[in-house]
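Shown here: the complex without one of its protein chains, the others still in place.
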Amino acid sequence: MTAFLSPDPAVLDPAPLDPAPLDPVAALERMMLIRAYEETLIDLHGRGRAAGTCTAVGQEAPAVGVVSALTADDLILTNHRSAGHLLARGADPGRMLAEVMGKRDGYCGGKSGSLHISAKELGVVLTSTIVGGELALATGVGLSRTMLKQPGIVACFFGDGAACEGRFHESLNLAAVWNLPILYVCENNQWQAFVHRQETMAADGIAGQAAALGVASAVVDGNDPLAVHDAARTAIAAIRRTAKPFLLEAKTYRLRGHFEPDDQSYVDKAELVHWRGRDPIPRLRDRLERDGRLTAADAARIEARVRATMEAATAFADASPYPGADALTTDVYA
Amino acid sequence: MTAFLSPDPAVLDPAPLDPAPLDPVAALERMMLIRAYEETLIDLHGRGRAAGTCTAVGQEAPAVGVVSALTADDLILTNHRSAGHLLARGADPGRMLAEVMGKRDGYCGGKSGSLHISAKELGVVLTSTIVGGELALATGVGLSRTMLKQPGIVACFFGDGAACEGRFHESLNLAAVWNLPILYVCENNQWQAFVHRQETMAADGIAGQAAALGVASAVVDGNDPLAVHDAARTAIAAIRRTAKPFLLEAKTYRLRGHFEPDDQSYVDKAELVHWRGRDPIPRLRDRLERDGRLTAADAARIEARVRATMEAATAFADASPYPGADALTTDVYA
Amino acid sequence: MTTMTVNDAISAALAEEMRRDPTVLIFGEGVATKRRDLLEEFGAARVRNTPLAEGIIAGTAAGAAATGLRPVIDLLFAPFLCYAMDEIVNSAGKLRYLSGGQFQFPMVVLAMTGAGWGVGAQHNHNNESWFVHSPGLKIVMPSTPADFKGLMKTAIRDDNPVLVFADIALGYTPGEVPEDAEAIPLGKAALRREGTDVTLVSYAKTVGTCLQAADALAADGIDAEVIDLRSLKPLDEAAILRSVAKTGRLVVVHEASRLCGVGAEVAALVAEKAFASLRAPVLRLTGPDAPAPASFPLEQAFVPQPDAVVAAVQSLMLDVVAA
Partner (left out) sequence: MTTMTVNDAISAALAEEMRRDPTVLIFGEGVATKRRDLLEEFGAARVRNTPLAEGIIAGTAAGAAATGLRPVIDLLFAPFLCYAMDEIVNSAGKLRYLSGGQFQFPMVVLAMTGAGWGVGAQHNHNNESWFVHSPGLKIVMPSTPADFKGLMKTAIRDDNPVLVFADIALGYTPGEVPEDAEAIPLGKAALRREGTDVTLVSYAKTVGTCLQAADALAADGIDAEVIDLRSLKPLDEAAILRSVAKTGRLVVVHEASRLCGVGAEVAALVAEKAFASLRAPVLRLTGPDAPAPASFPLEQAFVPQPDAVVAAVQSLMLDVVAA
């Protein structure tokens, strides 16, 4: 029988720079910044100053845990709940707010709004608002890494809902066949807009589906940034070693509605209460306080810093002008 | 946690008519008719009298084995290699040839040609030439069976190539979640047009992928009609019992090229020789002769009957007129 | 008469048709969550949430339509139709024909289009002309609650696939709906304003733009006729030609971009069949050949505004016909 070799197996940097293990206090602060950013947005929307938006309140752990495991060479593709991924990557909250408010100093000059933010300087190739779009493009980004002999891997964040789209199947299958260096991160937050995950799949989760396509996978507590970080580091090491993709499923929960404002009237209260009790931010803070790694004073200092950052960010975004009318038709064609 | 019940579980006929076990001599004759039909088509094409076409030479066993396990209430959706499925269902080879030749007496009045033949009177809802189209529509046909309280199940034939399309994933997932009475039959013939299956999937086959989506599955020797028939009967019984879908993967081989004419220059010769040795027709005939169930005279009689059928069919199709010019724009809108 | 919004009119049409015909059902992402009243009245079999997968939603509709049901599917935003193009175009649109008329595809596809929400081009794309161009499909895009109700009912009863596009900016617009609103036939435009000097042809949100422009023009002594197409396919050619025969001037207005849009079709129709009546060039005012931006002021600039319509008409009134 003919032996078909996968063309040009990925040539990856043999000894990639490994990021330092995650500092839990830094992780806490980053999660708090993400939370504060999204709360600021909700507030701005409530006051009619920003369009409605998708938040990822309660899902800060996968963002911080995975992104902190990436090196500068790695590239990111993500979905409509991307603020945490961007902020974890070091995005400027002022420029992000400006983007959401449609201002000229936003990362995309105001053309994206909240739903399609990309930031080339940070290696964020795509926020896809088409559910599944990030999965469709990730393989190409992986391919360019391989063919251009770039050391980076690709982190592709998507939801449990995206796993119902056919592109999930097509993307993982191609990545497996072509040996693409992609870390698929499924943030399984139990919701797909207004539909509970249990209504959309007979399978218990996503990881088993990856395995059936020949993609190695693992499941992790998605409300624990340190566990996520460790799992991501292990997965990334495997990707670099094997030049094959890997899927990490982070089990977590969307604590707020699908798109602000949303009264969550359709959400089972007991389930919500259960998961509120696992909110990753108080959970980590309590643990650090219990372990004596964080004092109340430390926590207060962090909180003040985060608040100041968001105030400055809001002021920056406020001050930024709207794009001029000519911007309507620029950037369409190269 | 909210318990989501699948709406309206399929109400199926409690004691459906079970077809008789397959008569192996009848199976042989049906496979020979299918083979003769496709050889006739190839010949007609060679003489410029029919458009090029896809044949399923070597894959007659899944067609005969599965279709003979269906009852009259069951519906069929299939793909571009559908001639065997239609003939196994009792289609008139004359009307089929007429269709391929674009004649008025074809099943679709000549509008389909070889690639989209449907035949309502036979319960053949669709031949999809869009690879994956049959998977996309099968769920709807299953849904109408369930909601209209029809006893039939749905048999959906597709290839290993179709299993690479996202619709495969979406179709099985929905069928699993909605409890649709669908027998998915994957004819894994190792080829996807000009690409070998090993170039397109890291997984070893299709059945494991179904399992990961919560669809029960089985693998069967696709060059043995009796084995296929038994597996199909078991699968159909499970579908009726559980009101859930089932996937049957028949491992077989496409003995001719993708689309006639095709010199198969890209095919590994050893692989082809290997599978030619497993051609289902001589294989079954030899077995029946060895078992004393078929004499040389019987075989000759069958051959003569098949030849006569195809001669009559060709004459019928030849005699059928082309559709009139007005047919160009009829049947577009209801 | 009752007053209701476009969204309510769509729901009312759905409820009435589901009551009338037990084969009508609706499904889509969040349909059962968001249409609680339908769920309660008709049950979980006929009002269904689906997995997040537009292709299989549309394919399921097509398969169900071919075998005895009348599905309505909600695909949410028009750009998401991209994931269902095969099922809508290659299956629902073509298989009646390819089967020689053996199977038909009575199904309705709902989708939202248009600016106003600041969500950008992956949620906002007026792609209706793709479907007008494709055989076997019908396309409806009303502008008032009464028309939404009447045309939605007709769409559900029609034996062909019908796409119903709802401009999101119209969703919460209230309007009068007759109590006994009956199905409104597809393919009939509505004359929103009679006039003699120029014909403004539009559909969806920009019908209102044209009416505002017509008021402004009236102050200027220019008497504009405003035609609301309502149904883009079948297209009410007679209504357009009749009006242009009277006015001799035509401006087509829509939010979709210009190239190969519905405006191109209307202009080409008139350039062929009402050429002798034309007294001035045919103008189109459309969205630009650009994706829809999220930024509020840019999003507003994307959509043709009344003053641009006024200016276009004024330029036509000055235009001298060369023979």
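To keep things simple, chains are lettered A, B and C as they appear, and every chain counts its residues starting from 1.
Throughout what follows, contacts are C-beta pairs under 8 Å (C-beta built on N, C-alpha and C of every residue); 3 or more make two chains touch, one makes a residue touch a chain.
Keep in mind that this is a model prediction, so the values were computed, not measured.
Asker: According to the contact rule at the top, which chains on display are touched by the left-out chain?
Answerer: Across all of the complex, the chain we cannot see touches A, B, C.
Asker: Touching the hidden chain in the complete assembly: which of C:C82, C:A218 or C:A308 does that?
Answerer: Once the missing chain is taken into account, the touching residue is C:C82.
Asker: Looking at the full complex, which residue from B:G132, B:P181 or B:P245 touches the chain that isn't shown here?
Answerer: Considering all chains, including the one not shown, the answer is B:G132.
Asker: Can you say which of C:G63, C:G93 or C:G175 touches the chain missing from this structure?
Answerer: Going through C:G63, C:G93 or C:G175 one by one, C:G93 is the residue touching the chain not shown.
Asker: List the chain A residues touching the unshown chain?
Answerer: 5, 7-8, 75, 77, 106-112, 116, 118-120, 125-126, 128, 130, 132-133, 135-145, 147-148, 166-167, 170-171, 173-174, 177-178, 330-334
Asker: Which residues does chain C use to touch the chain missing from this display?
Answerer: Within chain C, the residues that touch the unshown chain are 79, 82-83, 85-86, 89-90, 93-94, 97-98, 120-122, 125, 127, 129-130, 132-136, 233, 235, 256-257, 259-265, 267-268, 270-273, 275-278, 280-284, 288-291, 293-294, 321-323.
Asker: Please output the residues of chain B touching the missing chain, sorted low to high.
Answerer: 51-52, 102-103, 110-116, 128-133, 161-162, 164-166, 192-195, 199-201, 266, 322-323, 325, 327-329, 332
One rule holds in what follows: only the chains that are shown with their structure count from here on.
Asker: Farthest chain from chain A, going by mean C-alpha coordinates, please.
Answerer: In terms of C-alpha centroids, the chain at the greatest distance from chain A is B.
Asker: Calculate how many whole Å lie between the centre of chain A and the centre of chain B, each centre taken as the average of the chain's C-alpha atoms.
Answerer: 44
Asker: Based only on mean CA positions, could you tell me how far chain B sits from chain C in angstrom?
Answerer: Result: the chain centres lie 40 Å from each other.
Asker: Listing for chain C: what residues touch at least two other chains?
Answerer: Each of 50-51, 53, 55-56 in chain C touches at least two other chains.
Asker: Mark out which residues of chain B touch at least two other chains, giving numbers and ranges.
Answerer: As it turns out, chain B has residues touching two or more other chains at 166-167, 170, 173, 177.
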